[in-house]
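Take a look at this one; I'll ask things after.
Let's turn to chain A:
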Amino acid sequence: MNGSTIIFYLLAALTIVCGVLSVSTRQIFRAAIYLIFSLIGIAGIYFWLDYQFIAAVQVVVYVGGIVVLIIFSIFLTQQAGELLPKQKIGRKIFSVLAVFCGFALTMVQVYQHAFYENDGEAVKPVVANIGKQMLSTKQGGYALPFEVVSILLLAALVGCIVIAISKKEETA
Partner candidate 1 sequence: MWSFSHIADLLHEWLSKTFNPTFTLIIEMVLAGVAVIGLFAALGLVLVIMERKVSAWIQIRLGPNRVGPKGMFQSLADTLKLLVKEGMTPDGADKFLFNLAPFIAMIVAMLLMAPIAFANNFQFWDMNIGVLYISAISSISVISILMAGWASNNKYSLMGAMRSGAQIVSYELSAGLSVLSVVVLTGSLSLNDIIHSQENGWWIFKGHLPIWISFITFIIAVTAETNRAPFDLAEAESELTAGFHTEYSGMKFALFFLAEYVNVFIVCAIGATLFLGGWMPFHIGHLQAFNHVMDYIPSSVWFFGKTFFLIFVIMWFRWTFPRLRIDQLLNLEWKYLLPISMINLLLVTLMAIMGWHF
Partner candidate 2 sequence: MSIGKYIKDVFSGLWSLVVGLKRTLYYFTHHKEIITEQYPETKPVLPERFKGEVVMPHDEKNEHRCTGCTACELACPNGTIKVITKFDITPEGKKKKAIDKLVYRLELCTMCNLCIEACPSDAIKMAQTFEHSVYDRSQLNKVLNNPGSKIMDGVE
């Protein structure tokens, strides 16, 4: 076991422990904070794998964006410092089962998948290459997912405007 493996296990432990804590804590703000640490742990694993671009995007999108929005909605809606109600035992069992099924599915996939050595030259993760890959329509290009995601975002934006727009006939 060398230093690199130790670091991997530390990051994995951080991710899993914080993930479990975030669903088991009864204080909603703490749940959000544990979620952040879990996501940061995942970003750390990406850094460990030398996927720096993915890691940074993980931090920007999840930690800096989504969880901050979650925290905002907690601030604006929840009662400060009050404990969440205890869950029924049936629910607990059901969620543990759901988690186990998801885990089993993933593990089966991982073990059945034939990982093959990629002998091709790795693409250098510089901005120009990332940009070309993002807009490429050839094999392995990301143009279609990119466009699909942008349609999703556009729909979300239009939805926000529709919700936020003031209806004149009702207020008058």
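Regarding candidate selection, all candidates are chains of the complex that A comes from, given by their letters.
The rule we apply is simple: contacts are C-beta pairs under 8 Å (C-beta built on N, C-alpha and C of every residue); 3 or more make two chains touch, one makes a residue touch a chain; residues count from 1.
None of the values given here were measured: they were computed from a predicted structure.
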Touch-positive candidate for chain A in this complex, from 1 or 2
1
In the complex of these two chains, what residues of chain A are touching candidate 1?
3, 27, 29-30, 33, 36, 40, 52-53, 55-57, 59-60, 63-65, 67-68, 71-72, 75, 80-81, 124-128
